[in-house]
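Quick one: structure below, then a few questions.
Missing here is one protein chain; the remaining ones are kept as they sit in the complex.
Let's look at chain A:
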Amino acid sequence: MPVDRQFCTFLLAGHHFGVDVTSVQEIIRAQEMTRVPLTAPVVRGLINLRGQIVTALDLRRRLGLPDRPDGDPPVNVVVRTDDGAVSLLVDEIGDVLDVPESAFEQSPETLTGPARGLIRGAYKLDGRLLLILDTDRTVDLADARAPD
């Protein structure tokens, strides 16, 4: 019997992405952000999430995609990590999807750039692919230090 898995999906530069629904703490609209100078460009700033200070990472930059057009407010996908909550900034939020495990396939070898290692693989859905993000690796910026 095929096992279904649930993913919280979102759009990023026209691509469909998904993160494991159990790792998502909440989805919130664009928040006022405090930028952090001298840090990696991926770090867009800090937001106040009900008294908790959460780092917001620009997922487009993290995956090496072109920057979001000015004026398009991003959406915060707040994910739980070992180091507390981290917000991933995405273009638009999608549905929570149940997808059959059988539709999964590993990333192709030809996948290069920063996205390699962050994308676990893809689910083959009708007419599109749902790319699955490894959130733990995404929030680990050890390889995305400040330009200094």
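The rule is short, and it goes like this: contacts are C-beta pairs under 8 Å (C-beta built on N, C-alpha and C of every residue); 3 or more make two chains touch, one makes a residue touch a chain; residues count from 1.
The definition used in the following text is that contacts and distances are computed from a predicted model.
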- prompt: Which of "Beta-ketoacyl-[acyl-carrier-protein] synthase family protein", "Protein FixB", "histidine kinase" or "Flagellar basal-body rod protein FlgG" is the UniProt protein name of the chain not shown?
  reply: "histidine kinase"
- prompt: Quick one: which of A:Thr55, A:Asn76 or A:Thr135 touches the chain that's been left out?
  reply: A:Thr55
Task: Tell me which residue among A:Gln6, A:Ser23 or A:Thr39 touches the hidden chain in the full complex.
output: A:Thr39
- prompt: Which listed residue (A:Asp4, A:Asp67 or A:Asp83) would be found touching the missing chain in the intact complex?
  reply: A:Asp83
Task: Identify the residues of chain A touching the omitted chain, counting contacts across the whole complex.
output: 32-40, 43, 45-48, 51, 53, 55, 57, 83-84, 86, 139, 141, 145-146
